[in-house]
Every structure is written in structure tokens, then in C-alpha cells.
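Excluded from the complex is one protein chain; the other protein chains are retained at their positions.
The first chain written gets the first letter, and so on, giving A, B, C and D; residue counts start at 1 in each chain.
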Amino acid sequence: MLKRLTSNRSIKYSALGLLVLVLLTVPLWGTQYLVMLFLLISLYVAFAQMWNLLAGYAGLISLGQQIFIGLGGYTLAVLTEYYGLTIWQSILMGGLISGVVAAFLAFLLFRMKGVYFTIASWITAEIMVVVFSNWAYVRQGMGIFIRSAYKLSTNDIYYAALALGISSVILVQIILRSKLGLGLMAMRDNEGAAETMGVEIFKSKLYCFIISAVVTGFTGGVLYLSQAFIQPTAAFSISWTVAVIFIVIIGGIGTVVGPIVGAVIYVLLQQFLSQYVGIGMLILGVMAITVILIAPKGIMGTLQQKLRFEIFSSRRI
Amino acid sequence: MTSNNVLLKVEGIDVSYGDFQALRKVKLEVKEGTVVSVIGANGAGKSTLFQAISGLQKPSEGKISFMNNDITGCLAHEIVAQGISMVPEGGRVFPGLSVLENLIIGSYTKDARKKKTKLLRRTYDLFPILLEKANQLAGNLSGGQRQMLAIGRALMSDPKLILFDEVSLGLAPLVVKDIYKQIEAINQEGTTFVLVEQDVRRSLRASEMSYVMLAGEIVLSGKSSELSEESVRKAYFGI
Amino acid sequence: GTKSASESSGGISAEAQRADKRGYILIGIPSPSTGPLAGFGEASPWVENRALTEINKDGGILVKELNKKLPVKIKIVDTESNPTKAADVASKLVLDDKVDMLLVLHTPDTVNPVSAVAERYGIPTVSLDEPVDAWLAGGPYKWSYHAFWTVDDLSKQFMSIWGSASDQNKTVGYLFPNDSDGIVFEKIFSQKLPAEGYKIVDPGRFPNGTKDYSAIINQFKKENVQILTGVMIPPDFAAFLKQANQLGYSPKIVTVGKAYLFPTDVKAIGGTLAQGLTSEVWWSPYNSYKSSLTGESSKELCDAWTQAAGKQWTPVLGFNYAGMEIVADVLKRTASLDKEQIRQTIGQTDLNTMVGPIKYNEDHYSKTPLLGGQWTQGQGGSWNLEIINNTQHPDSPTTAKIIFPLP
Amino acid sequence: MVVQSLAQPLVNGILLGGLYALIGIGMSMVFGIMKLTNLAHGDLLILSSYLSFGITQSLGLNPLLTVILVTPVMFFVGYAFQNLLLNRMLGKGAESPMLVTFGISIILQNSLLAIFSPDARALTSNLASQSVIITNYLSIPVIYLVDFFAACFVILILNFFLKKTYPGRAIRAASDDGNVAKLMGINIKRIYSIAMGIAMMTAAIAGVLVGMTYNFYPYTGTQYLIIAFGVVVIGGMGSIGGTLVAGVILGLAQVLGAHFFGTEMQLLSGYIVLLAMLVLRPQGLFGHN
Partner (left out) sequence: MSEIITVENLTVAFGKHKVLDSLSMGVQQGEVLGVIGPNGAGKTTLLNTLSGRIKPQGGRIVYQGIEITRVSPAQRCRMGIGRTYQVPCPFENLTVYENILVGGVHGAGFSERKARDKCLEILSFTGIAEKRDILAGKLTLMDRKRLEVARALATNPKVLLLDEVAAGLTEVEVKAVMQIVENIKNMGVTIIWIEHILKTMLEATDQLMCLAEGKNITCGVPQEILASKLVEEVYLGVEDA
């Protein structure tokens, strides 16, 4: 029994190792387009892991994660365009600024529970749109071209994205297996009971929110490297979070593999559908509904339920 | 008051949760106008049996009939309309509705709506505290008060048969005594009861027939007056 | 033609080989087919296909390396009116479809992100239909070339409309929202207008989607504003105009950009409220320019559209068409698919298109001419844009006299 | 003088608030009572505007009268939407239904685009341009008045329905505890479908009035979704009366914000008031936790 478990484990780890190796070598054997696909997938994985950490584990369903995408992007734009910082320094700063902003927002947003939190987070993002659209320093609604990114190769951006994607998965796994993760899951199920069992609600939520903001801020920075142009309505658009909701729910909320599966599906679908001008989005909508009707807990959630098997499990035994 | 008509007949039902079989070939008969008690240890399947009768769980095997109608495949709300009402275990009230609204919802079925005022008066007589708290949210009640509300609400549908899960759960001794008196009174008016009660003595005293469950099966049944406490205890702990 | 086949294939660029293999030259066109900007994308691909028929009539475009003609194909992809999506689909066009050129039009939200992508991947790109000023922020460009008017031209055009109507107090009320157009336009208007003796009343940059304009209207009333100008999105302007009417405010002349570009916008304002609204005209069937491909006139293009789509003409038609003209001209002159060569040829463009002469300057842009127009309701309730001012381009005729003041 | 210059923004803010309340009311019902985040609310509202538009075009009816036809149609749309899609995922968490409504939202937007083209539409009637002029400083657009009174009317009816009728109470009971509700004889799937149908009837009325007050496009729905959310959150989820107060607060915040701090503050002051309300009363004005 124990032996089978360990051999199972070693198979699992070698498979994962192989996967990472394949991912690392994509630029060597794949076309530039394939590199771009993997780039997008990696970024959406990072973003989705963070949303899933909030929604699937901490019970904080946020419609405002675009705040940190935008902040990451804008920090990159401002620091490289105005102050001549290097791209990587700027992205790092973007994550940090996102974290600081998240810490500040937490004091406002965490007063609210459940859907109130959800709506308030969205409203905060809308406030960001208005503020950035009126802020002369960031050139208001005109937006900023991130010209230093013109020179970057897709491969460079890909490695940054891949690093982010992989570390987000590892990070989430570490958090879930930590004291913090256990507290979060307890809190999601019953906040009152968790509190009287010693879980510091505010602190746990705060850490979780800040971590996810920092990583999402990095993601925003790398995303805008490949975009190279940023303006407020797009940067702080709800569509970022809608995409990530699509990814996490289709993939399976509250699972670690779900967001990965979701991100692959979403990116491929988006790319595939862009050729069907006018009805691409329509098909996306129909797909979303169909998948959820067939697998109400998302693809991985439903599979796990059927097969009783988790690739990354946060279960304690 | 006892007649010989069989009101409810459960014929060999099986119920499973996924792989786990919670009921095995359970047979039960309830005569009109009687009080029947179901006794069993924790996890024996009493609540599951009630859920099967009231339509919340589908039996995979067997048949349930009520007043000679087959109700096995019926949905919960259809079964209520036929006159079966259930007090779910643990005082499950609608926390977002006021106490009064909880009671009114109790008389949701067509027949009960007409008698609403009369039924409401009876409930308030039984539990004066509910009148006092009529306009408060049910979610703010104490544990015992919730149990009272759940009972009152079930009575509001003026059912032919009441399935009563964990009668005395969380109630003060004074109230428990009261309730058993009321059960007797309401039974006299013609309502049939099936009770789940942990206090064996009390449940034998209150009922005419008793069924003892162990691990999803009925292991002992008979006239309550003829069953000794010892035999019942033995049966349900399987010693 | 003395080189042997094997020799030449060794010297052929990868681009040419690819085109040879697939049998056509591919132009990528990111266009807002859905989303709030869908109105701009409505004429695609009808216009493009009309131009293509002519371009491919004799087998297409000669590619010297291959020593043969190849037809031109276009691939239109949907930006969903979303800048992020625009960059994504443009990247896909470059990396996956391996397009030989990009052609992009319609507002900063579509053009800017695509220009940025063009610079990143080094792909020759022709763009139109975004005020030059907003586009320039991404420069200096290497691979992108742009054609449209500048806000400076626009402010001059607006002032010449007002100048042709004598009796007003020269007090101008601003309707500039805080989107990219609003901000760029306001800055330049505020530099130009006072110099010509106009007094400005500016209620500030309001957000798009504003539902109540009473504060602005009251301010305009109080300051006795007789001229209104600005650049607004159509639904907001319609709401403004209705509310101004309800509050009993009637300026003498209204000249607002973007707000009633399309006849349907004008119609949706409702009643006769739109009567006499003036604006800039980027392009109209009444101008004297002709297609460099077929020689057909602007009017003919419009009539064909009306017949095909059952809709009135819009200025977008001309620009979509001109984009195809420029692309065809560049490809013909380059006669090669080498990216660097194409880039250089774009820079040397000197072409008379449907929207006027195109000749890029060292900053990679070319200005297109503006006229002044006024909406009037004709028989049967249809709305027509009459040309009432041609001070900047006297060679294009006017079609009516300005109605002043507003009814 | 101050009073005179304040009169107009005050009246406008309050009346605009009525329209906001009307936009939010159906949302409040499904969101607050059925705990369903309906991301398609705005689009369904605009669908009603288009339905009304279609009817005015083909039958030549006054837009206001189309309400009679549009509301029952929208009832069935809502009923079907709930019955065929959302009911299948009862008790499966809040996120899956949310994604379904999002799917509906993009399907609707793109179908409207395909059917009605991207052109601007408006429900034009002579109501739109009339006002009841009171003084030099104050004039009240008739359409605003219609909006406001329609909101009051709908709120009264809906409040009565939810609080005083069996189906109304059943809707609330079902959302509190579905299984126990079944034990009361409530067919919860049916009652949910009816609830969604009713929510869509209010959206239909809102849609017609929005169409008469503003222009609309296939994509306009999203902006009304935000308004609806704001109204629901300020008012307290599921508090029908609260939506009116919330609408008025939001309307006043925007209009007065514009009046005192300049137009650029219009949306921002609305949002800030919203956030402030949330921070001070996290469960909304009339909500309870």
C-alpha cells in the first residue's frame, strides 16, 4: 500500500518534471505563435491561481482583481517611460505597489461580507478607471505606449510569464498546505466558527489578498509587456476578471489544476474563435453554459468527484 | 380513536447516499390515528427514513404508499399536498423570515390556507413565546425556540400524518412535557404521528407501535406496551 | 529571366517563399466588428472586398522574387472594441497567420494597440481613422504609418463653421469627456480658441456614460453660452441634447465631433432635435476625390454601399477604402514581400486616394482634408449631411448654406 | 439664490434615482433573495428596450404602451431562463450560475448586434421632449416623472407581493432553505422560475423607460448592470423598499456631486458615496446580517 503510494508519487513527480522541461524548451522547438500561446496560458494560469486562491479557498469572490492588472501595467508604463527604469525593475515595483494598494483597500473592503465584498471590489475597480482617466500624470484617458517593450523578444516575455505561472502554482500549493491555507478554508465554510477556533479572520484574509494582489500585479506587468500600450478603461476593465472567472469555473473552482485546465481552454478558444468574426463571442457564451451544464463543478471538480483523484491535493491525511 | 385503516405503508425500501446504503429493506406500517415511534442509535437511518417518506430522498427499491396511493416517485411538495408533514431534525426554520411568516408558510398547501387563522391560534396557544416573537426574524431565536417554531410550522399544514424527527431536541423539560401532552391531544383529534425520540422510556410511553432500527434495518417492532425497555435497548445496540 | 529555378529559390526571402507556397499575399485587418465600436466596423468587409476585386483583377500583384503575380487576400479579425483584444488578435495575425502587412482603422482603441504590436514584431502597418495627435504618442515609429487629420485642423474647421455664422457672442461651451479624444481635443482647443477671440466655458472632463447633464446645462445657461463644441460618444450626446431641450436651453450653434458621425445616431436623437447640428466632415460623397484603383468617384462608392447594404453612407466607407488603396499601391511599388522594403516604400507613398492625397512626412503621418457639414432633415424624415463649409479645401464644393441659428 | 440653484439638481437627482431604482429592483430580487448574481440583468433590460423598439416599429404603438406587450414576454423569458438553465444548478454553489448568466450576457449582446445592427436606437415619443416647467430655475422633464412614478408603483406592488402573498413568501422561504421549503409544499423550481419571471417583468418596465430616456445599443446593458448593483448594495440585498431610497441616494450623489465639484466628479461621487455607505453599513441601508 505504502509502496504503491510512493511509486504513484514518483510517477507523478517525474511527469510534472517532464512537463516543466517541455515548457522550458518551447522556444527551441515551437513556432513563435506557439510561444505566444504558452505565454498567454502561463499568464492566465498565474492570474487564475490567484483568483482561485481568493474565491475558491478564502471565499472572497472578487470582481476587482483587474485593479492589480492595471496597477502592474501602469507601473511598468510609468517607470519605464518616465524614469527610465528597466523593465524587470518596473514589473517588480508593480507587484509591490499592488500589494501596498491591496493592504490599504483591505481595510475598506473587508468590512463587507459575501456579495457586498464582491460588488464593492468591482466598484473600486471602476473608481480606478475614473481616477486614472482624470489623472494627468498618467496621461489621462489617452494612455501610455510602453515603448521599451517594443524591443523585447517574445521569448524573453515567455520566460517571465512561465516563471510566473509555475511559481504561482507552487505558491498556491504551499499556502494551501500551510497554517494560513487551513485557516482560509475553514473561514470559507464558516467564518464565525473559524474565528472562535482561533483563526484570525482579518489577518488571514489580508495576507491572502495581498499575496494575490502582488502576483496579479506581476502578471499585469508581464501582460502589458506583450501589449505595449495601456489605457485606463482596458487596463481596469472588468473583462479581465470575467475572463479569469470563466477560466476558474470552467476548470473547477477550489482545485489547483482547474485554473490550469481552464486557462488552456480559454486561451485556445479565444484564439480559435477570433477567426469567426462576429460570432466568436457568441460561441464562447454558448460554450460556457454548455460546460457548466455538463460539469457543474467545472471540469476538474467534476472529474475529481467522479475519479476520486486529485493531482495537487491540499487534503490532510 | 384508533381505526384499522393503514395510513402509511412502507414496503421494503432501500436508500443509498452514493455507495453507502443507509436503508435496507425497511418495512413499516402506520395505522390511521395512532402514534408510532421509531427508535435507533445515531446513524441508524431514522432521518433517512423520514426523508424517504417525505420525498426528499428517492428509494432505489421498494414502495411507499399513503392512503393506498403509491407515493414512491412523488416529489416532496406533492407529498405535502397529500397530507404528510415533517418536522426536520435540528429545528430548521427559515432564518430570513419572521416567526409569523414561518408559520404562515407552514400552511402553504391549498387546504391549509383556508384554516390558517384557526391553526395559527392553536399554535400560539401551544407556544405562547412564538406570539411574543411573531415579528422577529426566526434566525434570531434560541435553539429551543427554533424547535418550537419548527413544530408549530408543521402543525400549520393541518396534516393527516406528522413525521416528527427528534421531538425533544433542545427543549427544556417543562416544554417537553407540554409537547407530549399536546401530541396526545392532537392525536385525539385524528392526526397520526410518527416520532423519533431518543428517550426510550418516553417514546414507548407515548406510542402504540414501536419500530427499532439498527444500521439501516428494522430489527424489532411491536406494540409499545408489549416491548420492554430492555429488549429495545438490546435491539438497538445490537448487543 | 535567365536565372534558373534552383538558383532563385536560394535567394528568395522567407516571406516570398511563404507567399508562394500559400499562393497569395496576406493582409491582416483587426477591426471592431462587435462591441461598442461595432458601428465603425460595419462597412467591413464589404468595402475591402470591393477594392480587392479590382486589385486582383489581373492576377494580383507582381512579386519580383517569385517572378509572378500573386493575388491579395485579407483576413479580418474582431477586436471586440477592446484594446487588449486588439493587441492579441494583431499578434496572432503576425505570428500565426504570418501576414505580410497590417491595415488598421477606427479610433485609438483599435489603432494604438495594433501600432504597438507592429513596432514589436516589426511588421509594416498602415493605419487611418484616429486623430494624428493621439497616435503620435506611441512614436517615433519605425513600422507604422498613419493618415488622418490633426486636432489642430479640426479646431480650425470648427472655427470656420462658426465664422460663417455671424451673430453669436463667441462664448463657447465645452463638451469634452475624459476619454482619450476628449483630453487631446480639449488641450488643443484651449490653445487655439482664445487666440481667435473665443471665450471658453469648461465644465470639466466628465466620464463617458454620464446620465444627467443638468449641471453642465445650467452652467451654460448661466454663462449665456451660444456655441457648443466638444467630442462626445453618440448616446451621451443624445442624452445631453434631450436634456438641454427639456431644460429649455437652446444654443445658437452646436458643433460636436464624433457624436453624430453616423446617420443612425442622428435619427436616434429623435424628433427634430438634430436639425442643424454641425460637425466636421472627414469624407463625403460630394468631394472630388476618386479611387486610385478604379477611378470611381466617392459618390459611386456611396451609392454602391447603399444599394448593397440598404444603409446611408458614412465617412468610414471612404477611409476603409483608402486603406486598401494605400496597401495596394505600396505592394505594387515594392513588388517584393521583404518587410524592410515594404516599410521603406510606405514612407515614399504619394497617392491620390478616395480620401485625398496621402504623403507621409518624417513623423510617419499624412493629413487628410476636413470640411464642415450640417445635418438637415429631408423629405420623408431622412437625415442628410450637407457640406456647408469648405474654407480649408475650396476645391471640394459645398452643397448647402448653413442654417443659423439653430431652429 | 442658493435654493434656486439647488432646486434643479435636487429634483433631477431624486427623479433620476427613481429610474435607477427601477433598474435595480429586479436585480435586488434575484440577487438578494435568490442569492443569484445575474450578470445578464443589464442585457435583459436592454433586450426589453429592443423588444419595445421592434413593436413600435412594426405596430406603430406609443413606446409607453408597449409595456403591456413587453412585460409578459419578458416574464416568459425570465421563466424559461430560470427553468431551463439556472434551476439545473441549484445548490451547486454561487459561482456556476454566475458563469451561466455571464454566458447569457454575451450571447444576448451579440445576438442583439446581429439582429439589430450596431446602430443607435431610441424609443422616441413626444414625452421625451416635454417638460413641466415650474419656474425659471426649475423645469421637470415629463419622462423623468414617468420614470419616478413607475418606480414607486413597481416597488409598492413588488413589496406587497413578496411580503404579503403566499408565492412571495415562498420565494423567500425557498432561498432560505430549499429542502425545508419543499417540506412546506413549495415547488421550489417553479417558484424560482416565477420569481425570475417577475424580476424580468420589472426589468422590462425599466427597459422601456430607459429606452425612452436614453439611446441604446446592443452593448449598453453593462452600464445598467453597474447601476443595478450599486442600488442593490446601498439598499440592502433583497430590500425592495431599500432600492428606492438607494436609487435616490445614488442619483442625488451623482447630480449634486456634479453640481458642487464639477461634472468630472459625477460618477466618482456616486461611487464614493456607494463605497462610503458600504463601509459604514456593510449590510446596506435596509439589510440585516
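We adopt the following convention: contacts are C-beta pairs under 8 Å (C-beta built on N, C-alpha and C of every residue); 3 or more make two chains touch, one makes a residue touch a chain.
Only a predicted model underlies this, so the values are computations on that prediction, with no experimental measurement involved.
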Visible chains in contact with the missing one: A, B
Of B:Gln82, B:Gln182, B:Gln198 or B:Ser221, the one touching the omitted chain in the full complex: B:Gln198
Residue among B:Leu169, B:Met209 or B:Ala235 touching the omitted chain: B:Leu169
Positions on subunit B contacted by the hidden chain, ascending: 17, 41-43, 47, 89-91, 129, 140-145, 147-148, 166, 168-178, 198-200, 233, 236-237
Residues belonging to subunit A that touch the chain removed from view: 179, 182-183, 185-186, 188-190, 192-201, 254, 315-317
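Note that in this section only the chains that are shown with their structure count from here on.
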Farthest chain relative to subunit A (centres taken as mean CA coordinates): B
Pair sharing more residue contacts (C-beta pairs) when C-D is set against B-D: C-D
Chain centre separation in whole Å, for subunit B relative to subunit A (CA means): 50
Averaged-CA centre spacing for the pair subunit C and subunit B, given as whole angstrom: 75
Shared interface positions of subunit D, touching two or more other chains: 109-110, 113, 264, 267-268
Where subunit A touches two or more other chains at once, by residue number: 130, 134, 278, 281
Chains that touch, pairwise: A-C, A-D, B-D, C-D
Subunit A contact footprint on subunit D (complex, rising order): 31, 35, 37, 85, 88-89, 92-96, 98-100, 102-107, 109-111, 113-114, 222, 226, 229-230, 232-233, 237, 264, 267-268, 271-272, 274-275, 278-279, 282-284, 289
Contact set on subunit A toward subunit C in their complex: 31-33, 36, 40, 130, 133-134, 139-147, 149-150, 152, 154, 226-229, 231, 233-234, 237, 239-240, 270-271, 274-275, 277-278, 280-281
Subunit D contact footprint on subunit A (complex, rising order): 55, 61, 108, 111-113, 115-116, 118-120, 122-124, 126-127, 130-131, 134, 238, 242, 245-246, 248-250, 253, 278-279, 281-282, 284-289, 292-293, 296-298
